[in-house]
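With one protein chain held back, the other chains of the complex are shown just where they sit.
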Amino acid sequence: MLAFENDYSEGCHPRILEAFARTNFESAPGYGTDRFCAQAAARIRSACNAPDASVFFLTGGTQANQVVIDALLKPWEGVVAAETGHVAVHEAGAIEATGHKVLALPQHDGKVNAGELREMVESFYGDANHDHMVFPGAVYISHPTEFGTLYALSELEELSAVCRAHRMPLYVDGARLAYGLAAPGSDVTLPDLARLADAFYIGGTKVGALCGEAVVFPHGEPAHFVTQVKSHGALLAKGRLLGVQFDALFSPAEPEGAAAGAAPALCAAEDTLYYALGAHALAMAERLKRVLAAHDLPFYLDSPTNQQFVVLENGAYERLRERVRVSFWERVDAKRTAVRFATSWATRPEDIEALDRLLGDR
Amino acid sequence: MLAFENDYSEGCHPRILEAFARTNFESAPGYGTDRFCAQAAARIRSACNAPDASVFFLTGGTQANQVVIDALLKPWEGVVAAETGHVAVHEAGAIEATGHKVLALPQHDGKVNAGELREMVESFYGDANHDHMVFPGAVYISHPTEFGTLYALSELEELSAVCRAHRMPLYVDGARLAYGLAAPGSDVTLPDLARLADAFYIGGTKVGALCGEAVVFPHGEPAHFVTQVKSHGALLAKGRLLGVQFDALFSPAEPEGAAAGAAPALCAAEDTLYYALGAHALAMAERLKRVLAAHDLPFYLDSPTNQQFVVLENGAYERLRERVRVSFWERVDAKRTAVRFATSWATRPEDIEALDRLLGDR
Amino acid sequence: MLAFENDYSEGCHPRILEAFARTNFESAPGYGTDRFCAQAAARIRSACNAPDASVFFLTGGTQANQVVIDALLKPWEGVVAAETGHVAVHEAGAIEATGHKVLALPQHDGKVNAGELREMVESFYGDANHDHMVFPGAVYISHPTEFGTLYALSELEELSAVCRAHRMPLYVDGARLAYGLAAPGSDVTLPDLARLADAFYIGGTKVGALCGEAVVFPHGEPAHFVTQVKSHGALLAKGRLLGVQFDALFSPAEPEGAAAGAAPALCAAEDTLYYALGAHALAMAERLKRVLAAHDLPFYLDSPTNQQFVVLENGAYERLRERVRVSFWERVDAKRTAVRFATSWATRPEDIEALDRLLGDR
Partner (left out) sequence: MLAFENDYSEGCHPRILEAFARTNFESAPGYGTDRFCAQAAARIRSACNAPDASVFFLTGGTQANQVVIDALLKPWEGVVAAETGHVAVHEAGAIEATGHKVLALPQHDGKVNAGELREMVESFYGDANHDHMVFPGAVYISHPTEFGTLYALSELEELSAVCRAHRMPLYVDGARLAYGLAAPGSDVTLPDLARLADAFYIGGTKVGALCGEAVVFPHGEPAHFVTQVKSHGALLAKGRLLGVQFDALFSPAEPEGAAAGAAPALCAAEDTLYYALGAHALAMAERLKRVLAAHDLPFYLDSPTNQQFVVLENGAYERLRERVRVSFWERVDAKRTAVRFATSWATRPEDIEALDRLLGDR
């Protein structure tokens, strides 16, 4: 059965399996203090052009959101997010479980708007009773968003400016970051994120790792962050599991034979395996879009990344499901359903071709 | 440098690496609903002789303790544990972070005593003001304990009886369970745990997995457990990462060539790879004990498992540290320090021999 | 300076002061186990026509909301409320501080709609991924609402039916309940609330008490509720403070000389002092409305209770504030502001007359 349901269906990129095998019997200290984590962090700092950044590794996206946002917020603060943000709807209340409210902003194709953010914050401080309300303490955005859309660099700059004017850290959920960085029309780079955000995570789970997200604090981490990770149950004893993977993902996409004893190669974001995996998924997404369009499936919205949304008649959706795994997205109306097709680092050209044939068979 | 500091210094057992490679490009659904998790759960139910058990996979021990204990307790309840229990001292307040108190009992070589537990509970309910106090709602023990000691079956039966008399679930932290199950003098088996406990976890991180703990509820899981896992940030998108590993650990230690299309072999606990890894570590621990004794290092306590504690003069400790990685355990007095040596699934006979030579060199 | 800013500006009704004085040196046990609390609870059960109701006394409205909602919800649940509900916006995140999300529904003059509630719940359970979301676990409404509006009995019946169909307790915030019960056009009585809701509180702070809210569970209270109250820091040592006040508020409005040794008089809701205080405030509100209308102040919405909202030009608002204390409600547009006038149990006819003169002076 063809599988386009998501970008985390397969195991991991073979380079990661090789790295596991190569390093397996090297003895390393625990809790992220090993040399693999150190090396991965060095590579990430290089790719982010952020020599002072602190880098930590966590196992999953909801965990990263929960731990980081809780660490960024003061007890009287909540986190501002789009009403459709992952933290607002699809994390089973993980933010509230740490005692914080998610303050919802309207979404526009999954994005928040700097003007509306400014208005919300100014309105909050302008309210004489704001001491009785939850303070906006940090801002959460996802890039790509839950709808596959992307912020323009100018939009990020505006959001960052509003955040800094009101001393709210800007936090970016990069679960699918590679699929944004490598998107043809996008002008947002890792160094941009490191410059404009106060915290973000570089998603591994959906970009070729078995698990893992790299949390980056470009300007320094929250106090006692390791202890806070531990108290959230999120500190891995074998931190190497994450270090080895991100070391591989942020090594050069085209590894040259390193001289014996040479220091690991650091490189720019666009030269990393991570970026290359993103670029591959996007090339597959371009083919997918052409196939979907060729079969006259109307797009639900215009997504420049690896997630593509189309609207199907319910009957057509039922028939499709029997032969292709896709994700239910939402009921559009009584007769139609929006579904998501996702490509990934693991999508093969022949998968797209098979889909093309299959859609022709309807 | 020789490494005896813990049992999570290396990667994973080669059978696990092979399983990752073999299954890598198979497409599987997310969040633990894949066939690897299902198969691993079936194998674990078989090894536990608990056909109705619910099995879930989490990434680490503190996470398992936090999620399970929070799910077992009502809001007005705390968890009873030895004053030296991992949840009481070494999890950075992960239990309290979910709103629950750890109610400390005296420890005896790391263990709690059924009589003292009964007395605590009866004293609680006998206090006219107990509505103003934290109710004892569940009991946490570790097996092996933090000191490497083991409960006898009769001790577990007594604890279980007290727990059931007072409707407190008994929860067993099995971070190093293999090293208890395979210990020569131990009479506690996995089916015993499934019979006597209400929840326990089978530790993978310290027994040859890259990460992962298998949480077993022999008599049914807490309501909406998956949602509770998610709200703690503990639900992995690629649940297969854990399923593949536990499928390997609970497959037969000596795999026979399965007939094509045959169902996966289920087997008793003692025939699993998991058990075999425990037995190996214990054989290494026996050799280690002989070496330590031969060099007149006094034991801090008598441990039947893979963790061995000796008392060193501070000067001797300093010299040792330069050549062997061991764990600081605690300051015994102004002049002496207790240190821990641990063997594991990965310890080789030659490591013990090297230690022997090195200790002779002092 | 004239004061119409709220309904909690004065101390308490003189009958309460008298009751304090009369009972002051009677020795009573602590924590709400005194005879005053027992007697107040009996009177409230009578007024509610709910002989099996459990009644507890707490000090304030946000506290009551926090303690009760936390006790009604399971860990994986949130509380549904109007987007303008007090718990959603004006309690500084007190619900989230206990780990629960507030799930917002659209508001219609401060009210939620049974159809929209049903749709939200059905949509939730219809979503294949609802295990990754916060379950709707209870429903919060306020009566009167934050806008002074009231549910019709038929609306409450519809809401209650949806709640029961989905096993969600219905909880009513009655901070200003007297001002709803006594409202001329309202068909909702205390026995109706006891029949249709699973929990509600009868507000004292805003209806003539120094402090205090009576929490009623018509069909039984949550397990170990007293301990849950205590763990929220909400259990008063001198529970009599609340018992004495509600005993007075729910005694007959027109006390007859009781025969010596007679049991305290129980009476229907409409015959209580509590109801009478509500009726007085509403009579004053009627006069207030006529005065506001006579001076051509446009109403912001049509409120049948003690809170009246008008829209003022900003300049007029500034001038008014110099002579009358009113509450800023919200900015309507760049030029106009909505303000709230509130009457209360303590409003005197001469206060309204003075306002009339003052508005004529503009």
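Note that the chains are named A, B and C in the order they appear, and that numbering of residues resets to 1 at the start of each chain.
Everything that follows uses one rule, which is that a contact is a pair of C-beta atoms (placed from the backbone, for glycine too) under 8 Å apart; a residue touches a chain by one contact, two chains touch by 3 or more.
Keep in mind that what you see is a predicted model, and the values were worked out from it rather than measured.
Partners of the chain left out, restricted to shown chains and counted across the full complex, are A, B, C. Within the full complex, the residue among A:Gly99, A:Gly208, A:Gly233 or A:Pro304 touching the omitted chain is A:Gly99.
For the options B:His90, B:Arg164, B:Arg319 or B:Lys335, the residue in contact with the chain missing from this view is B:His90. Among B:His13, B:Arg43, B:Lys101 or B:Lys230, only B:Lys101 touches the chain left out of the display. When the whole complex is considered, the residue among A:Val226, A:Leu301 or A:Val332 that touches the unshown chain is A:Val226.
Annotation for chain A: contacts to the undisplayed chain at residues 31, 70-71, 74-76, 99, 131-132, 134-135, 223-224, 226-228, 230-231, 235. Across the interface with the omitted chain, chain C contributes residues 3, 5-6, 8-12, 14, 17, 20-21, 23-30, 59-67, 91-94, 97, 205-206, 210-211, 227-228, 230-238, 240-241, 244, 325, 346. One chain is missing from the display, and on chain B it is touched by residues 76, 78, 89-93, 96-102, 104, 128-129, 131-134, 328.
Simple rule for what comes next: only the chains that are shown with their structure count from here on.
Ranked by how close its mean Cα position lies to the mean of all protein Cα atoms, the top chain is A. Chain centres here are Cα averages; for chain B and chain C they lie 52 Å apart.
Touching of two or more other chains is recorded for residues 227-228, 230-231, 235 of chain B.
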